[in-house]
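The complex is shown incomplete by one protein chain, all other protein chains being positioned as in the whole.
First chain written, first letter: the chains are A, B and C, and each begins at residue 1.
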Amino acid sequence: MTLSVGVIGTGMIGRDHIRRLTQVLSGVKIVAATDIDRGRAEAAVPDGAEVFDTPRALIQSDKVQAIVICSWGPAHEEQLLACIAAGKPVFCEKPMVTSEAAALRVIEAEIASGRRLVQVGFMRRFDADYRRLKAVINGGTLGAPLMYHSVHRNASVPAGLYTSEMPLNDTLVHDADISRWLLSDEITGVEVRLPRRSRQNEELRDPHLVLLHMGSGAIVDVEISVNIAYGYDIRGEVSCELGVAALPNRPATVISDAHGIRQAIPEDWRERFIEAYDQEFREWIAAAAAGTATGPSAWDGYAATLTADAALRAVASGGLERISMIEKPRLYEIPAVLAAEQFGAPFTRAGS
Amino acid sequence: MTLSVGVIGTGMIGRDHIRRLTQVLSGVKIVAATDIDRGRAEAAVPDGAEVFDTPRALIQSDKVQAIVICSWGPAHEEQLLACIAAGKPVFCEKPMVTSEAAALRVIEAEIASGRRLVQVGFMRRFDADYRRLKAVINGGTLGAPLMYHSVHRNASVPAGLYTSEMPLNDTLVHDADISRWLLSDEITGVEVRLPRRSRQNEELRDPHLVLLHMGSGAIVDVEISVNIAYGYDIRGEVSCELGVAALPNRPATVISDAHGIRQAIPEDWRERFIEAYDQEFREWIAAAAAGTATGPSAWDGYAATLTADAALRAVASGGLERISMIEKPRLYEIPAVLAAEQFGAPFTRAGS
Amino acid sequence: MTLSVGVIGTGMIGRDHIRRLTQVLSGVKIVAATDIDRGRAEAAVPDGAEVFDTPRALIQSDKVQAIVICSWGPAHEEQLLACIAAGKPVFCEKPMVTSEAAALRVIEAEIASGRRLVQVGFMRRFDADYRRLKAVINGGTLGAPLMYHSVHRNASVPAGLYTSEMPLNDTLVHDADISRWLLSDEITGVEVRLPRRSRQNEELRDPHLVLLHMGSGAIVDVEISVNIAYGYDIRGEVSCELGVAALPNRPATVISDAHGIRQAIPEDWRERFIEAYDQEFREWIAAAAAGTATGPSAWDGYAATLTADAALRAVASGGLERISMIEKPRLYEIPAVLAAEQFGAPFTRAGS
Partner (left out) sequence: MTLSVGVIGTGMIGRDHIRRLTQVLSGVKIVAATDIDRGRAEAAVPDGAEVFDTPRALIQSDKVQAIVICSWGPAHEEQLLACIAAGKPVFCEKPMVTSEAAALRVIEAEIASGRRLVQVGFMRRFDADYRRLKAVINGGTLGAPLMYHSVHRNASVPAGLYTSEMPLNDTLVHDADISRWLLSDEITGVEVRLPRRSRQNEELRDPHLVLLHMGSGAIVDVEISVNIAYGYDIRGEVSCELGVAALPNRPATVISDAHGIRQAIPEDWRERFIEAYDQEFREWIAAAAAGTATGPSAWDGYAATLTADAALRAVASGGLERISMIEKPRLYEIPAVLAAEQFGAPFTRAGS
């Protein structure tokens, strides 16, 4: 079976997903697109795909079995609700929505529909390095996780376009989501500290040190630097009761020359997470073809919204900003058996 | 466009390629198969594919645009010649053929056909680590390559099925092919030394130390251990005039526990090269859809045959066994421009 | 010239320093010792050394040119003041003293004496890995340091003897001192967060996450785990404006076996810092032979006392506890030229 997909929003990321769904992955075809700039949508789609005037028309078309939302954040709520109303699986780029109330409306609608339909674009969960790290922690041989050190470094961000709120509501959300996922936990409070400023970008508040307090009592400290010049460097280390597990260096030729013994560092997120994006859609296609969704859910989008809001409040207050979530609906519980299948056993070859 | 593929031989590797072409990759569909055990072919193909009685009938069918050969080695020559006669692109698992004379007949037929149609299954060339390594060497910043240390370790090989010739005619050929490719060179002579035997498998001659003498004067030393128990460990280090470039550790969670600070090692070639196999077929599909072939050629299959033959002679003689190839036909020259595009620039971000 | 040394306190650490000064290092001899248990002192010293009844008598003896203090903390102040009064160089194990007021009295006396006489036992500053790290930062090629992540993990601590205050007033002081030294900065405030507790030692508050606010605005986050079972693991990573510099893995055989590719981790501080202790005394001997002291000073002992006090207050308050130091006396400024000589140029071989 081939899944027929419609794309809302054909900007840079929308076009990249069209490329991925057309040229890289199997079992899927692009049958429709829409954009506020109709010409841009027409240029982006493969031959034979229909360009719709509105997201609503695209969502409701019989041709379209599943939807990919790449429009801007404020438009997401309405589009998600329309997809849910139509009973169609939908992949939504982050941010899922831009307010707590909107997140709750999406959750409520999805629960009312009786099954998961929404997957939110947290691609790190599909990265092989993060998956292996989670498998080690879940395996339990290291005991309970107590601390997680998450490092998020960008070589640079676009001057002017990237504001001082964005390290918290655009960048931090990746670390927050992966922390929740790695530790199988929820964030209950956020603190933000502002270290000495980098002179790399005088107009930006950078770097940030963020503390995430988890429900279990574990603490996550996140280092965010968005103008560190040397590369895109994503690191993570989980300290447990009996040991530590960390993301590895990225594979890169080991060169010994006048600069020492060295390995290249990814330039940007495209280079670092290209396989994760592919895998994210591979799994979305499989679930959507079965009429549902797996992967990061509306619940995760809700948590991300709350975390970003709390982080921004914490900058202003200087103190601990607490997060309070509604009780987790049953729809968003992962059955334990399924979780085990998903990550396999961690490093169990070493005897015993 | 979707490439219609027929598969000859539906044993373990044939079925794995059918899975890959059906479930993983895009732009391709399995339309036909054949096997000496017709029932096995019927069980292996997706719905709607036709099972043929003979390879010849499959190759000549109008339904089939391109062929994947996974039969046993002695059958390859006839099947390859039939594909070439039909003007259809063909992917052939190694060994391409089992004698020098057969290799030359394939080459002759392909030259007569006027274009490349044959791709041989040396999957390492599609591995991202090897590609980055080649890009560094080709970049030239380290000067000319003088030595290459290639390490090929298998955790174990099937007792009984794997004979003492196989480290040389089945295992070594991967190191030989990748040496030729990394160094852009040909093998002119082979020596084999037999170190102290491992007691892991008393009936097998293991390990081997092989020296490959290259046309440029560079020397490759290959360490082959096929029962080393701890994992499947593929290493490579190129010593150049001004520095050294090596394959990195495989990405794996960095665990600190009672066993030290450590990373898992792949268990077998499936785990190590799974992405390389996918990429190998991705590029084959693209070329076959254009009516031709890129990647490892009949010329490379010819070189592999000569190397394995020389290595077996070298065990017997204890001396240097020379290899003499025919002059390289123009068909097998890679245009320099294309080669540069294929591998990109090596680690040039570090300024000047 | 051979420096004649008297040792106050011949417990475990005192005896280890006697071994070091007698058997490992040159230019020094043990001529005197004293201990509250006279028999222990007699058993500890080499032939020909005199055992004194009191620290005061030892300090004032004409035989003794320099003193090593290994008594318990509360006795240090009086002994240090006696050494300064006698004009004799003195090495004092940490803690230098146990209160801010005592630290200021030592500083005042030393200033009055006109030259540095006191070296405090912060051995990390003599470790080759930390010295290279400081040289890189001082070299300036990475820009200003903005954050420092310091990890201090003990396999275990003695049950019963090690109290919940000790992670802060005994363990943290090493990270605090090395942070001041690496960043050439002072600590102006301390916060402590208590993550989920480890079940390894139910009676101990463990682990701790400590934030040190530096005068420059840089923030240091310190992870302290004192029962992590797998080894003694000391890590440090400095995030600067243009790059990052970190302590390396300890040298250890790279083993590939059924546990993966791995390196052993030190068991305890003796194994990790044995060369640093030797070097610490090598430099102390050289300075003492010249009638003065270099290395960690009474000023550094004062800073350590203030930091430990603030950290304990921060546990109680849950907030930021500020540190206010007196103006730094000229005696404790390191001339820039001397500092450059001490650490050399960082990694300047790479052209440019």
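Keep this in mind: a residue touches a chain if its C-beta (ideal position, glycine included) is under 8 Å from a C-beta of that chain, and two chains touch if they have at least 3 such contacts.
Keep in mind the model is a prediction, meaning the values are calculated, not measured.
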Practice problem: Name every shown chain in contact with the chain that has been left out of the document. | Solution: A, B, C
Practice problem: Would you mind spotting which of B:225, B:256, B:279 or B:297 touches the chain that isn't drawn? | Solution: B:225
Quiz item: Out of A:185, A:233, A:280 or A:309, which touches the unshown chain?
Solution: A:233
Quiz item: For chain C, which residues reach the chain that was dropped from this view?
Solution: 22-28, 128-129, 132-133, 135-136, 141-142, 242-259, 263-264, 267, 275, 346-347, 349-350
Quiz prompt | Chain not shown, touching residues in chain B | solution = 143-147, 149, 153, 193, 195-200, 207, 209, 211, 214, 216-219, 221, 223, 225, 228-230, 233, 239, 241-244, 258-260, 347, 349-351
Self-check item: Contacts of chain A with the absent chain, listed as residue ranges
Solution: 229-231, 233, 249, 252, 255-265, 351-352
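Here, only the chains that are shown with their structure count from here on.
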Quiz item: Graph of touching chains, which shape: line, ring, star, complete, other?
Solution: complete
Quiz item: Taking each chain's centre as the mean of its Cα atoms, which chain lies farthest from chain B?
Solution: C
Quiz prompt | Separation of chain B from chain C, taking each centre as the mean of its C-alpha atoms, in whole Å | solution = 57
Quiz item: If you average the CA atoms of chain A and of chain B, how far apart do the two points sit, in angstrom?
Solution: 37
Exercise. State, to the nearest whole Å, the distance from the C-alpha centre of chain A to the C-alpha centre of chain C.
Key: 43
Quiz prompt | Set of chain B residues in contact with two or more other chains | solution = 249, 252, 255-259, 263-264
